[in-house]
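One protein chain omitted, others in place.
Let's look at chain A:
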Amino acid sequence: MALKNSSKSSTIGVVGVGSFGTAIANMLAEKSKVMVYARKPEVVDEINTQSSAHGKALHASIQGTFDPETLCKECNILFFMVPSSGFQEVARKFAPFLHPYHLVIHGTKGLCLNLPEGQTLDTVKKIKRSQILTMSEVIQQETVAVRVGCLAGPNLARELSKGQPAATVIASKYNEVIMEGQRLLRSDKFQVYGNSDIIGVELSGVLKNIIAIASGALAGLGLGENARGLLISRGMVEMAHLSNALGGSLKSVIGLAGIGDLVATCNSVDSRNFTVGYRLAKGESLTEIQASMEEVAEGVNTVKIIKGFLEAADLRAPITENLYRVLFEDLEIEEALQFLMKYPFNVDVDFV
């Protein structure tokens, strides 16, 4: 292997300074020189003068920039940590400066759409698989970067920033990307696993958000652990089927990025998706909740997309479908719950 020679290769780029982006940038900064990209000049200013982003502390050595070209020139490895809603735009912004030697790892647990001109998620009823893009597919579609990876697993930003022990999965078709990710992130408190099924890992992270909203709703209703256990297990089955239909392998769903992340998110008030469900059950409307949240809960958008996919693929996924009706068709959560309890399907495990 090549030696780490020049200063250029040792700077790591992080795109986006949301809570997860900040946490990862701080972890990377323990071992390497880190440069972060933020869209707004005032945020960059905050990073460079006060070593914080949106009030969250950043490692003192971290530099900020709002120029994609500078970041791409300085860094050979980039971590994309932006929400799925802005992902395509950011990828396009970076495309002119990315080269095939760049390694790109993203940590976004959402989906994008590739619809014909003039169409949006609200105008199409059915969504084919070819119109759904995972973030790695976005990167490959919009840029020349091919050595792409993703970061997924139970990584609640707040726990990471406290330095509590955790683990993550780096998935990529390229061993090289996995090895680099491990080299950069691994520490006494942070274990890094590798997986070659990048689509399966991305999907696990994406689909678990749906179940997390449902779990929050159960908690909001004041239901107990039996109910949660039931939901997690049924949710798992649904994830396995959906992931399979979207091109992921079953193995990844049972791994850290699937079941690991599912359990963490379904029990945590720190999770945005969980919070959405919880507040819904407490009687707030989706619009109110979204208006008052600082960062996006990916799950809401995911439910919409997966609903469209279910229509096109003629598949059933009871939890997702009922959650859709709760979120967008004013179905009462209690009714949805009743519906699920009466659902005729009663085989425990049918996918292994």
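List of remarks:
Operating definition for what follows: contacts are C-beta pairs under 8 Å (C-beta built on N, C-alpha and C of every residue); 3 or more make two chains touch, one makes a residue touch a chain; residues count from 1.
Simple rule for what comes next: contacts and distances are computed from a predicted model.
The complex appears with one chain absent; UniProt names that chain "Glycerol-3-phosphate acyltransferase" among the candidates "Thiosulfate oxidation carrier complex protein SoxZ", "Branched-chain amino acid ABC transporter permease", "Glycerol-3-phosphate acyltransferase" or "Spermidine/putrescine import ATP-binding protein PotA". Of the candidate positions A:66, A:174, A:190 or A:328, contact with the hidden chain is made by A:174. From the options A:33, A:54, A:93 or A:147, the residue with contact to the chain not on display is A:147. On the side of chain A, touch with the chain left out of the figure occurs at residues 1-6, 8-9, 76, 95-96, 99-101, 103, 143-144, 146-147, 173-176, 180.
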